[in-house]
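I'd like to ask some things about the structure below.
Only one protein chain is missing from this complex, and each of the others stays in its spot.
Every chain is named by a letter (A and B) in the order it is written, and numbering of its residues begins at 1.
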Amino acid sequence: MKTFKRLVTARELPVFIALVAVVLLAGIANPSFLSASGATDILLGVAIVAILAVGQTFVIVMRHIDLSVGSLIGFTSFLIGDIYAQGYGLMAGLGAALAVGLVVGAVNGFLVAYLQLPSLVVTLGALYIVRGVFNDYAFGRTITAAMVPPEIAWIGLNRLGSIPYLFIIGLSLAIVSGIVMRRVKAARDLYAIGSNPAAAELAGIPVARRVFGAFLFNGALTGLAGAVMLGRFNAANANSGLALELIVIAACVVGGVTIAGGSGTVWGAFLGAILLQAITRTIGALGIPQFWQQAFNGALIIIAIAFDKYLNSRVKTTTIMGSKDA
Amino acid sequence: MRRWNFSWDKGVGIFLIVAVMIGTLLSDNFANASNLSFVLRDVTEFAIIALAMTFLIISGEIDLSVASALNLSSASLGFLYRAGVPFELAIIGGLLVGLACGLFNGYLVTKLGLPSLAVTIATLALYRGLSYVLLGNQPVNELPEFWISIGYGRILGTFLPWSTILLVVLAAIAWFVLHHTRYGRWTFAIGVNAEAARFSGIPVERTKLMLFAMTGLMAGVAGVVYTLRFASASPDGAVGYELSIIAAVLFGGVSIAGGVGTMWGVIAAVLSLGVIRSALQLTGFTANSLLIVSGALLLISVIAPKITEALRKRPSALGKDNTKKTIREVGNEKPTH
Partner (left out) sequence: MKNRLIKSGLRTFALSAVVALGIAGCASTETVTEEPAESTETSEAAESYRIAIMPKAINIGYFAAWDEGAQKACAELGATCDYIGPNEATGPAQVQFINQVIQEGYDALVISAADQNAIVPALQEAAAAGITIVTSDADVAAESADARLVTILPSAADRIGTAEVDWIAEEVGEEGCVAILSASATAANQNVWIAAMGPYLEETYPNMSWCGGDLESATFYGDDDATKSVEQFNAILSQYPDVAGIIAPTTVGVLAAAQEKKAKGATVAVTGLGLPSEMAPYIEDGTITKVGLWNPIDLGYVAVYAAVLSMQGEFDGSVGSTFTAGDASYEVVEGGIAYLGDPFTFTIDNIATFKEIY
């Protein structure tokens, strides 16, 4: 009974309901949508945004934001292919991607945590710098299917039953992160910092270290996620990852991770990413004319955000941290 | 007996002058009238929207949909004209559409209480989508000669583009309102502490709604300028402008946390970025380098004041803002975002 009650008042419930509603709607309009291949499509399309949304959650709950993820993931997806094509192998490529992600995350984290600069500005600057460096590095070259490490290509193309491996990677990440957020004290501190930084400081939480850690983690995660992007598209060029950050943030918000910080879970973000993708697919499945689709997309996201806010203003938050603790 | 504070907006002014000097040194083609007119024409749309965005960010909100609103105004203008409406009326139609975009954003934020960052990402998609609804895949490209020559041409005999007059007038008004009227004071007050402002009797929600509306209207004006300059209205114009506008406003010394900033810092910032881009371009740097420079400038714009502040060891509450007429509560520290 307690579990049931917990499920019903869970913060993620609105998102989940919305997701089910959208999928049903699409299924009624176009039954093939509900088939196994329809599901595979959504899951495959969601993988990248879902992974990035999970990482972004760590940052947003602390009232920060990381806008550099689009440029970074585009860069590392290109980098992995490029290094492999030059003969250094898969591990070298992954190592480089991780290194780049760590560097960007560390710089972002340092500037935000220790110099106390606003994260929107810092990561916006990082967005530009990384994109510029990436463009110079890539300059007109493309990573083609032949240049993708076969292991990555294989993961990108294959599935367990109907579930793409890429999605399984994302899902595992969400599960692990969810557990970490609930059980590891350092992660739970993030919620305290987001709710009330001054109080968190007074409570003895090493705020700067946590903030730095979150950005570092998000950077590393995004860097490695370049492999997922490469596996998904089997190609990369200077435009990879463009404007992805806004979609990631929208996914988090729709999933209940409020911009004001202090609440929301990685599960919500994950579901939010799936919901956004489902909305896009539904619009197509409903046969809405091409030129109306983007407008509908925007309108539905607004509704999703409003819906989530409405329902969550009625859900009791039992702890000051607002996490799914009680 | 006021010591001359180093505040970032003065820094930007100096930066602008230095940028012009460097540009002159680096390239022969930089410092002449025709290049200046190119730079002015390029920055006009950004500058117009930046004027309104300054108010919005100072008040603690943000609007990521401005580029889409600009384009929707442009698309509406084209749509009306193609439907047979006289061009002058179509222009008014475009402006009204921009205003409507701003009002809708404002409604979502003030009445429904949705966070502006998130909701304007959604309206970004909505407004762009509506541009496609209006124009489909047919850009409108046969606009009246007279208007195009205003959009693209220069004032007779000089190097100044017509659109610069518009910009100067709007900038003067914006500067005056922000720094010398109570609406400007309210904006700062709301940005510093919305609750305290409300208790002081300031109509917070209404003011914010107005600010969003103004931002939308300015996007509409910029949309009209854009349409005339490019002699066409297309559903996919002005993509990605919002981040550049916000970057310029931030570079101009407006704090993202709200409550701090000056109009002329922003104007200097917009001009500087245009000047730098031109200087780099004429010196042979690629467009990629410009991205890196923009990012670096943005970072410097927030790091430098921190460093000077640390050097002076002054409490941050009074550090770098416009101390003239703001309702400030010393010791009321805003958490950094």
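In this section, contacts are C-beta pairs under 8 Å (C-beta built on N, C-alpha and C of every residue); 3 or more make two chains touch, one makes a residue touch a chain.
From a predicted model like this one, the values you see are computed outputs, not experimental measurements.
Student: Looking at the full complex, which residue from B:98, B:237 or B:253 touches the chain that isn't shown here?
Tutor: B:237
Student: Among B:16, B:125 or B:190, exactly one should touch the missing chain; which is it?
Tutor: B:16
Student: Spell out the interface residues on chain B facing the chain that's missing from view.
Tutor: Answer for chain B: residues 13, 16-17, 20-21, 24, 29, 31-36, 38, 42, 132, 136-139, 141-142, 148, 151-152, 175, 179-180, 226, 229-232, 234-240, 264, 277, 281-282, 286-288, 291, 324 touch the chain left out.
Student: What residue numbers in chain A mark contact with the hidden partner chain?
Tutor: Against the missing chain, chain A presents residues 30, 32-33, 37-38, 40-41, 44-45, 135, 138-142, 144-146, 156-157, 232-235, 237-240, 242, 280-281, 284-285, 287, 290-291.
What we mean here is this: only the chains that are shown with their structure count from here on.
Student: Just the number, please: Cα centre separation of chain A and chain B in whole Å.
Tutor: Taking the mean C-alpha position of each chain, the two centres sit 29 Å apart.
Student: Report the residues of chain B in contact with chain A in the complex, numbered from low to high.
Tutor: 64, 108, 112-115, 117-119, 121-130, 132-133, 136-137, 240, 243, 246-247, 250, 255-257, 286-299, 301-303, 306, 333, 335-337
Student: Please give the residue numbers of chain A that touch chain B in the complex, ascending.
Tutor: 63-65, 111, 115-122, 124-133, 135-136, 139, 197-198, 243, 246, 249-250, 253, 258-260, 291-299, 301-302, 305-306, 309
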